[in-house]
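Every protein chain except one is present and positioned as in the full complex.
Per-chain numbering from 1; labels A and B assigned in written order.
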Amino acid sequence: MSEHQGVLSVRSLSVSFGGLVALDRVDLDVAEGEIVGLIGPNGAGKSTLVNCAGGQLEPTSGSVALDGVPLTGKAPYRRARLGVGRTFQRVALFPELTVEAHLLAALRAGRQRPGRWSELVDHARPSAAEARQIDEMLGLVGLADQHDTQVTTLPLGACRLLEIARALIARPRVLLADEPSAGLDRRESAMLASVLAQLPAREIGVLLVEHDLGLVARVCDRVVVLDVGHVIAEGSFDGVMETAEVRRAYLGQGVA
Amino acid sequence: MNTFLSYAVPGIPFGCTYAIVAIGLVLTYRTTGVFNFGFGAQAFLSAYVYTVLTEDGVSVPLAFLISVVILAPALGWALDRFLFRRISPTNTTGKLVSAVAVLVALPQIVTLLFGSSTRFAPPTLFLNPGRVYFHAFSTPINGLELETVIVTVVTVVLLSLVLRGSQLGMTIRAAVESPRLLELEGVRSERVLSVAWMGSSLMAGLAGVLLAPQYPTVQPEDYAILLVAALAAAALGSLADIPLALVGGVALGVIEGLASGYFSPSSVWHTGLLPAIPFLLLALLLVGRRRLRSLEESDDPLAGCDPPPPPSILVTRSHELDRVVRVGGRVLALATIISVLTWVPGDWGFTLTSGVVYSIVFLSITLITGMGGEVSLCQATFAGVGAFIAAQLAVHHGVPILLGAVIGAGGAAVVGAVGALPALRLRGLPLALLTLALALLADNAVFPYSWAGGPPGGLPVPRPMIGSINLATTSSKGFFVLALAFLFVCAVAVKRVQRATVGLYLGALRGSSIGAESVGINPSTAKILVFALSAGMAGLGGALYGSLQQTVTPADFNYQLSLVFVVVVVTTGVRTIEGAIQAGVGFMVLQQLLSYLPGRWGGGGIAIVLFAFGSLTYAAHPEGVVEYEKRIWTQRAERLIHRRHPPTNGVVMAAAPVGVLEGVPDEHV
Partner (left out) sequence: MNALELQSVSAGYGPYRALDEVSFAVGTGEVVALVGPNGAGKSTVARVCAGLVKPTSGRLFVGGHDLTGAPPWQIARNKLASVPEGRGVFARLSVAENLQLSFGRWLGSEAVPGALEEAFARFPILADRRRQRAGTLSGGQQRLLSLAKVLGNAPDVVVADELSLGLAPAALDDLYQQLGAVAERGTALLVIEQRTDRVLALAHRAVVLDRGVIRFDGPPAGAVGVLDGVLGGPRPPARSGETAG
């Protein structure tokens, strides 16, 4: 890990809902160009962690930082502008907007630009430079010919890929992907894997919450296993899967 | 201490009247998922019928049976069957607007049916109103007060028993969240909701008849005010807790009792603060209470079973037809304008001018509800702010009225932006309630002062002078042109915002605020901006309205008008500029046409009733009547055009529209 520069660092993060502890002093780092898989049994606190990083949830204690800048207490839109991109377990697209409009909105909103007042009267049409970025991004996720498609008519796989494109277009530093393969068929999963595999080259870190271990094994550099709010194992996929604790808690196998 | 009690105790029976309405609101909300503004109107209806029957010599028990036990549930059944059942449980705007429609329309229907003769207080139910039964802390308690307290307490106990923990209570709560999911368990959700509506309407009838003897006459306004005052009590219970609503109601009564006791009748507190107390409390509770923020924030898990909403007709319309419609629309508009300027008689000219001015006010609703996705119930208040600023400047400082109108619009925009600040964390129902509280605060604590709303007789507003042309003397034709010019500028401004990046952000926020925030869209800026723009436009419209009328009074801008406005615009079409203009002109033209009808049918009431019935169609096609009709006629026209060579079957095969309509569960936090 020393060869990487840390992008996202989670320190001693704890969350409790009422009396229930969802996360208990969790530490986690994602380095630039690294894909970290976050796995664990249902209710282990995976999405809770992602929501704390994305700003949808405030932790009870502990901190989250991006490139050393503390994120705690910042609203989600601020974190997005600082470089936190994310997707949702349940896709959160904008039903009234076309595919292109999704990316344009994300592109324009996702940057700290001077003169935001002009947004009141300018035109919501992509400039030549923006159009190039949108084309490039749609090409990456395989939606190149779908600019004007209404998202309500897209199949689920395309929706998830569009969500990834929307998160990536403003060039975030880290991508938080919450179960992106849930509900995808084999073909769509393969497409997703190939998109994810290209991300390290874009100099960002990825935190991938997944249950599809095939996908995790294929794309992740490192895996962190959560159980009842604790990190129970960390390391390479194969190494982690050997751990007795993981086999018991996650794979549900007795240790012979 | 004794003084304290002597002020506090009389507040208790009065607090119980708040409490019983608050409990009814909470009950309806919990058992039907609808925040029923119509509750006040339903209570009024039962009270009115009860009064009419007892006046005609029907015995009290029989009158009670007819007006409460039979009529009230029957009305509830009908409201459910024909209106609320057709609205998706997640359509917050639809439920809100339909409930408001019931509140404004029902009293008008009563007037149409029974005439508007004054009805005096009916007899009480079972205790002698004149007799003092006992003294509590040296305060005499008469039968009227005792009856209210007894019925309220018994109701709370009964309801809590029925709803708490029982299978019925669970089933009702499940039906409120998702009727379809409940049907998968073998439950007839429609029947459950029907029963819930009948039950809560029975409660409305009971409250109405119980409270009727407390007022000297039976009037809908009293019930509407009681309803909004009771909101504060309901808010204390987070619109969910019946015993807390009781506590809230009684506390509100006691606070008012104490305030009226301790503030000297001549003080500014007595005149300014006292009537505003419930609305002030409501506003504070809405801003401060966390549980109220998350109201209705779950979605229908089975939404994927519905077909996707049809795209706007502007997108799908063929080019030929598009051109025909555009050209046709312009010709029609031009013909109307020329007609007004040439041969149309004066009263119709005035009507159309009013329509144009109303359109400007209604465009503010297009901004806030159509684009911002939020229901505001204080648009008339914003209009009033603009009108009073312009009028006060003209009267006291000699500022020309057109400049004053622009300053008034700016003032209203500032008020709107400031008003949006406490609302930043709210959306949907709680936000609408907050705007209603603001409207009532203005009605009770700001507009009555002569520095704001002018002297009791009204504030004179001049017509503008353009160069040497006085628009007051050259009939209203000049003013018509002026109003058109303002409308044009406003419409262009709205269109511009729609097409700008901000419009894109607003579209994203309407679709998914969590998704929009995750890409860097700031929801607070968007909300403040929309409120400011919308309030400014309403303020401009208000100032022009004042200038057209040549006088303004607070009654021109009270909260009830805000309610009517929202109903009218949403049923016509809140998403488009044409919708607002058609609503504005249509509303005025309809009223003018109806004025030719004889007798009681000739009032403005029937227009309101017609638009309220329009909300029945809103339930079926939420884009508004105009948009719906446009689509139907476009499809017909296109079928006619393509009859010779039909497009490929018109059916898209395979790809079931999963997309955003399906998906997997969110990890709720």
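The rule is short, and it goes like this: a residue touches a chain if its C-beta (ideal position, glycine included) is under 8 Å from a C-beta of that chain, and two chains touch if they have at least 3 such contacts.
If you're wondering where the values come from, they're calculated on a predicted model, not measured in any experiment.
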Result, missing-chain neighbours among shown chains, is A, B
The one residue from B:52, B:163 or B:187 touching the chain left out of view is B:187
Contact with the hidden chain, among B:265, B:307 or B:598, goes to B:307
Given B:5, B:132 or B:170, the residue that touches the chain left out of view is B:170
Contact residues on chain B toward the hidden chain run 167, 170-171, 173-174, 177-178, 180-189, 298, 301-302, 304-308, 310, 650-658, 662-669
Across the whole complex, the chain not displayed is touched by chain A residues 17-18, 20, 39-44, 46-47, 89-90, 153, 155-157, 179, 182-188, 190, 211-215, 217-218, 241, 247, 249-253
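Operating definition for what follows: only the chains that are shown with their structure count from here on.
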Distance between the CA centroids of chain A and chain B (whole Å) is 41
Note: in the complex, chain B contacts chain A through residues 308-309, 311, 496-497, 499-505, 507-508, 510-512, 514-523, 529, 652, 655, 657-667, 669
As the complex stands, chain A meets chain B at residues 17, 47-48, 51, 54-57, 75-77, 80-81, 85-86, 88-97, 101-102, 104-106, 108-111, 119-124, 150-156, 158-159, 163, 166-167, 170, 178-179, 182-183
